[in-house]
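The block underneath contains the structure these notes are about, expressed in structure tokens.
Only one protein chain is missing from this complex, and each of the others stays in its spot.
For subunit A:
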Amino acid sequence: MNANQAAESNLLASNQQKELEDLPKDYPLSTSEDEGDKDEERKHQKLLESISSLNGKDRQKLADRSEASLKVSEFSVSSEGSGEKLVLSDLLEPVKTSSSLAAVKKQLNRVKSKKTVELPLHREEIERIHREVAFNKSSQILSKWDPVVLKNRQAEQLVFPLSKPQSAFAPIEHVVNGWKAGTPLEQEIFNLLHKNKQPVTDPLLTPVEKASLKAMSLEEVKMRRAELQRARALQSYYEARARREKRIKSKKYHRILKKGKAKQALKDFEKLQKVNPAAALEELEKLDKARMMERMSLKHQNSGKWAKSKAIMAKYDLEARQAMQEQLARNKELTQKVRAASESEEEGEGQEEEEEPLVPDLVNEVQIKANGLNPWMFRNHFIDAKEAEVQKDLEDPAEPEAQETSESEEEKAVVEEETLLKEFEERRSLRQKSELNHMAEPVHRRVTKDPSSQEVLSDLRALCQKLSTENHQSGKQELSSARTAQREEPAREEEEPMLLQRPERARTLDELEELGREGCVENEELPRTAVEGLQLEKNLSNHIGAPKEKKRKEQMIDLQNLLTTKSPSVKSLAVPTTVQELEDEEERDQRQIIKEAFAGDDVIRDFLKEKREAVEASKPKDLDLTLPGWGEWGGIGLKPSAKKRRRFLIKAPEGPPRKDKNLPNVIINEKRNTHAAAHQVQVLPHPFTHHQQFERTIQTPVGSTWNTQRAFQKLTMPKVVTKPGHIIKPIKAEDVGYRSSSRSDLSVVQRNPKRLSIRHKKHLENNCVD
């Protein structure tokens, strides 16, 4: 029923609307607009209309007002009949007269002054603007998420769901207040606490403590505070100073400091002696005791940490060497008394050795220097002629010390300095006269022909080698000398097994070669005399050597040939063999020019050198498994015996021939391991900018074997953690601390439902069934 009624009413309404819509169509054009036309035209129009109205149908509708009438409507103003255009000012004329309508007049004036309103924009244009505004607005709203998104993207770990249920932690006071002691034990404890007025909630100070604090007067507190402040300041000052002094690296400074301290101690001691001899005696006894302790513990030998470190450094560092010697001298001093007992023996030895005047002083001096490192070793040595004398020199100042205790310490210092100076001089002279030594050596050889002097001779030879290895470090010569050294070694062993135990033996082949290689770069100067000496030496040693040596020599010569003769052959390779003479000449000229241009740098030689180095580097290295001090005495300056070394030296097998063996001007790098290359990263991965970065990340271990548990956990932390069965909701503004909009989207939409078109609405009304 309802539906029917609604349909009827609908129909009715639509009919009415139709009528309304029809009406305006039938009306003629609005008259007001055509007022500007001429009267004739209008009359003509009227005529036409009157004619058309003769049909009789639409006569009523043409109820046009053609003349002035009393009935004037305010809705249809017409100037018809007046023959003029209707102007606003005409209408306003009556307004002017009445003052009460001033407001209206003003308004009208304002309207008059305004220009015509612009044409409204096109609908699509308007929509476009709407859209743009809306887009800007919403993107502005969205941009508040930027920091959140960035943070989440960069987060080391994200644990989902993001919003965790708030675990309610009540403050401890609340918990304590709410809790009551239940068990008897708890009650007892509480009773005790309450008796002592122990603070239960905020454990800062008991009432007694508070009271005691209050009891202290203000002055007292101030004084105490000042005192404490001063103490703290002093402490910090001293700490800073100590730190600063500790940081000073200068050895000289420390030495001076030490010396100053020693001097101060001496002065004090002297003063004490004058004032209180008994106390001084006690002090002396103390010193003596210290010496005894030292003797017992042998602390000053080279077994200490410091001594060991110095021993390593002594090879390269002059200062360290000096320090070592100083220390040894001190050791000697402190262990003097025992030596005094065994002096006679040594003197005897010294006398024996002094019987050989053939050996020049210079050579012996050198040996002393060489043996100076270890006094124990140097005692065992009975060959050195001057040794005893020097020792005597060392001992000389010590002997009076034993007698006159008062002056001993001062003298000691002087003696130390003297010995040091002496050693310096020795070293300097050694350097200067090493060449001379070589010259002198063969002469000595000739002089000493009798078998008794054989020992001296061998000794000299060893010395020469040592010197040569130390001082002349140039490529070829070095190599040759090394060879000779090696050749001589076994022979000398037979002659003199004791020689091997000397602190500085001739170096092994490897060391020499290394030195030679270094020497090529480091030391360019080549003392002529030394070379000569070496060559003489070589000649001498040659007729002792075995046929093996010849082979070696040949090899050596080959190497030399390589250096000297290869370059022309390379050149000839570069030039084609069949060329005309003219071209040849031209080319020669060109070559000449190039030669002149690159006169300084010998490219070919450099290349050959490079290749030689590459070949040398690629050769399999021998493996030395000798353990110094294993099965024999070890220590500074001691090297395992040649026998041992020979036994434990594992010779590397000869590798396959190099690919560039027969290619004179090519170096083929055989280092690249194709098997490994398959596992290597070929291209630098994206986030890395330098290969070192990438290598470092790969090198850093992750596992728990190389990291602490905490670090391991942190390193292996997964980036995203989710729990099975836990729903992860989309991120919300509240989750990240933003204020979410209070209004719901629905309410906003319902407030302005402007977009629903009439047509659509109508349609929906028609279609809705429910």
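Keep this in mind: a contact is a pair of C-beta atoms (placed from the backbone, for glycine too) under 8 Å apart; a residue touches a chain by one contact, two chains touch by 3 or more; residues count from 1.
Going forward, contacts and distances are computed from a predicted model.
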Practice problem: Choose one: "SNX7 protein", "Alkyl transferase", "Mic1 domain-containing protein" or "DDB1- and CUL4-associated factor 13 isoform X2". The correct choice is the protein name in UniProt for the chain not shown. | Solution: "DDB1- and CUL4-associated factor 13 isoform X2"
Practice problem: Could you tell me which of A:His130, A:Lys251 or A:Arg605 touches the chain that is not displayed? | Solution: A:His130
Quiz item: Which residues does subunit A use to touch the chain missing from this display?
Solution: 127-128, 130-132, 134-135, 137-139, 141-143, 145, 149, 152, 158, 160, 678-682, 685, 694, 697-698, 702-704, 712-713, 715-718, 720, 722-733, 744-746, 748-750, 752-757, 760-761, 763-764, 767-770
